[in-house]
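Can you keep this structure in mind? I'll have questions shortly.
Excluded from the complex is one protein chain; the other protein chains are retained at their positions.
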Amino acid sequence: MKQIAYYPGCTLYTKSKNLDLCARETAQILGVELKELETWNCCGAIYSTVQDDLANQVAPIRNLIEAQKISNKLVTLCAACYNVLKRSNHNLFLPENDIYRRRMMNFLDTEYDGKTETVHYLEVLKNDIGFENLKTKVKTNLDGLKVASYYGCLMLRPSDELNFDDPDNPTMMDDMFAALGAEPVEFPFKGECCGGYVLVDKPDVATRCSQTILESIVDAGADCVATTCPLCQYNIDNQQKLMSKQFNLPVFYFTQLLGLALNVDQKILNLDNHYIDPKPLLKQKGLLK
Amino acid sequence: MENFEPKIIGFICKWCTSAGADLAGTSRMKYPPNMIPITVFCSSRIDPQYILWAFKNGADGVFMGGCHPNDCHYQDGNYKTMKRIPILKNLLKELGIEPERLRLAWISASEADKFKKTITEFTESIKKLGPLSINDK
Amino acid sequence: MLELIESLQEIKKDIELLSGQTLSDCYQCGECTAGCPTAFAMEPVPSQAIRLLQLGKFNEVLNSTGIWLCASCNVCGERCPRGVDYGKIADALRTIVLRNKLTHLTLEKIDKQFISDAPQQAFIAAFRKYTT
Partner (left out) sequence: MKSDKKRIGVFVCHCGINIAGTVNIPEVVKRLKEQADVIEVIDHQYCCSDPGQNLIKETIKEKKLDSVVVACCSPTLHEPTFRKTVSSVGINPYNCEIANIREQCSWVTDDKEKATDKATKIIKTIIKKVEHDEPLTPITIPVTRKALVIGAGVAGIQTALDIATAGYPVILLDKNPSIGGHMSQLSETFPTLDCSQCILTPKMVEAKQHPNITLMTYSEIESISGYLGNFKVKVRQKAKYVDWDKCTGCDVCVDKCPKKTPDEFNHGLTQRKAIYKMFPQAVPNRVVIDAPNCLYLEKGACRLCEKHCPFGAIKFDDQDQITELEVGALVMATGYELLDKQMLGSYGFGKLKNVVDGLQFERILSASGPFMGEVKRPSDGKIPEKVVFVQCAGSRDPENAMAYCSKICCMYTAKQAILYKHRVHHGEPIIFYIDVRTGGKGFEEFYKRATDEGVLYIRGKVSKIFEKGDKVIVWGADTLTGKKIEVEADLVVLSTAMKPAATKEFAQLLKLTQDEYGWFTEAHPKLRPVETLAGGFFLAGACQGPKDIPEAVAQSSGAASKVIGLFTSDTLEHLPVIAGVNEDMCSGCGICIDVCPYKARELVTTEDGKKRTVKVIEVLCEGCGACSAACPVGAAQQKNFKDQQIQDMVKGGLE
């Protein structure tokens, strides 16, 4: 079975187990082993754009070096990890950052040529497995489920560093859901910010950001939301309790819906770990017994 | 050495550098009178051999002036010069002539001040280098 | 009357160096403010903050609440017609404050229930951006 290096990151081992386990399991079903790095450390959770902040780049680069033992690709699930790892590598290997790079390599006491490509699991599904192929593996067709794919900021921007999808009109996750038989819902806030870490300092501001996104999703007629990031998930799901309007809209990790379509064990799907209980919706759509 | 007056030949193009030199004159700017200008239509007319010829015939320094990149009256003549001069400089080294004795500058018709400063500074630098030794022999 | 330039040119140099952005590139079109998800709560809004910096009113911006509301979503930098990334400027401004040992966030400020609920990622990011 094809092995690709896999980096779970902090939250996937704790609060977002459902994002992690579903991904490993579905990959297995689709013929790819997500092989976790032997050792790994925190990516930094947010990319530091301060120009002299070399220290913040050490951690992500160490992970990328570690990945070389397994493959030239490193798969992430969390949009934040994806953003940090990919940008660190991209920027460190710009010609103008030659001095920084040498200093970093001296510090890490190793040689690394920047060849580890950070990819998101969605990209693995699209490029390594193929959505057409995925279609044939579906056990439970998500027919009738209207899903709003919420990408957030960290996978899309800065587009010149990440080059993930059209930053104004991303479709990769929508295409995946279409392959699973679900109905992707268009809405204009796919890449708007959920408020991110501002939540910790000014919860009201972050909550308003998330509420705007939810309003747009509900207007578009979606049954549920799919996310790729634990912080987006929390802001959009859990913070519904603090919103001025009640949406009662279930929020999934995209891997949970993928798992559902591939008949992954309910224990792994872990549908209890949500603020808005998604089970009634799934039952109503006949996707869950 | 103190009284050394370097002999300098200046190949300058008619449209930009020579016009800039004229403007320096009209503006009564002062600079050392050592450089004898030879105006050609385009800096690309200057065969690198002429520069060697100038050194051989007693020049202590050679100045080349052309239009700024993109401003050439003949589309891309100055790009040809831009490529030729660095190669020649490498050759000069081999011949025992300090490459600093050859100076290339882009000076437009409006850059009288740049012309003055460049020639002044170049003349001074040749003074410091002293007479070209191959000329003593 | 607005008194120009607080003779803190060193700070300007720091901001440009830390952010990698050139303040004078901004021509005040306001697209950053128009797209910013948290601009509704910001004081000053991104375009105004850059304007104040252009005018040399560094302290006014460094002491403002606006710079702490940037969620690093990068919409401003992505769409700016002049290639000025306000997110990076905000990062630089916060860094200047933080490096002066003025922390913005303390643990006591955070709700205990929230600490046990919210994802780790939120805290790591917040501590990266808000603490010395």
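Read from first to last, the chains carry the letters A, B and C; within each, the first residue is number 1.
The criterion applied here is as follows: a residue touches a chain if its C-beta (ideal position, glycine included) is under 8 Å from a C-beta of that chain, and two chains touch if they have at least 3 such contacts.
The shown structure was predicted, so the numbers you read here are calculated from the model rather than taken from an experiment.
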Left-out chain, listing which of the shown chains it touches: A, B, C
Sites on chain C contacted by the missing partner chain, in the whole complex: 27-36, 39-40, 44-45, 47-48, 75, 79-83
Residue numbers in chain B that touch the chain omitted from display: 5, 7, 9, 18-19, 21-26, 28-34, 36-42, 44-48, 50, 53-54, 57-59, 73-77, 80, 84, 116
Positions on chain A where the hidden chain makes contact: 166-169, 188-189, 216, 219
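One rule holds for everything that comes next: only the chains that are shown with their structure count from here on.
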Category of the chain touch graph - line, ring, star, complete, other: other
Chain whose average C-alpha position is farthest from chain A's own: B
Where chain B and chain C are represented by their mean Cα positions, the distance between them in whole Å: 51
Chain A-chain C separation of Cα centroids, rounded to whole Å: 26
Chain A-chain B separation of Cα centroids, rounded to whole Å: 62
Of all residues in chain C, those that touch chain A in their complex: 17-20, 37-38, 40-41, 68-75, 77-78, 85, 87-88, 91-92, 95, 104-105, 110, 114, 117-126, 128-130
Residue numbers on chain A that touch chain C, as the complex places them: 9-11, 14-16, 42, 44-53, 56, 78, 80, 153, 157-159, 167, 192-193, 195-203, 205-206, 208-209, 212, 229-231, 233-234, 238
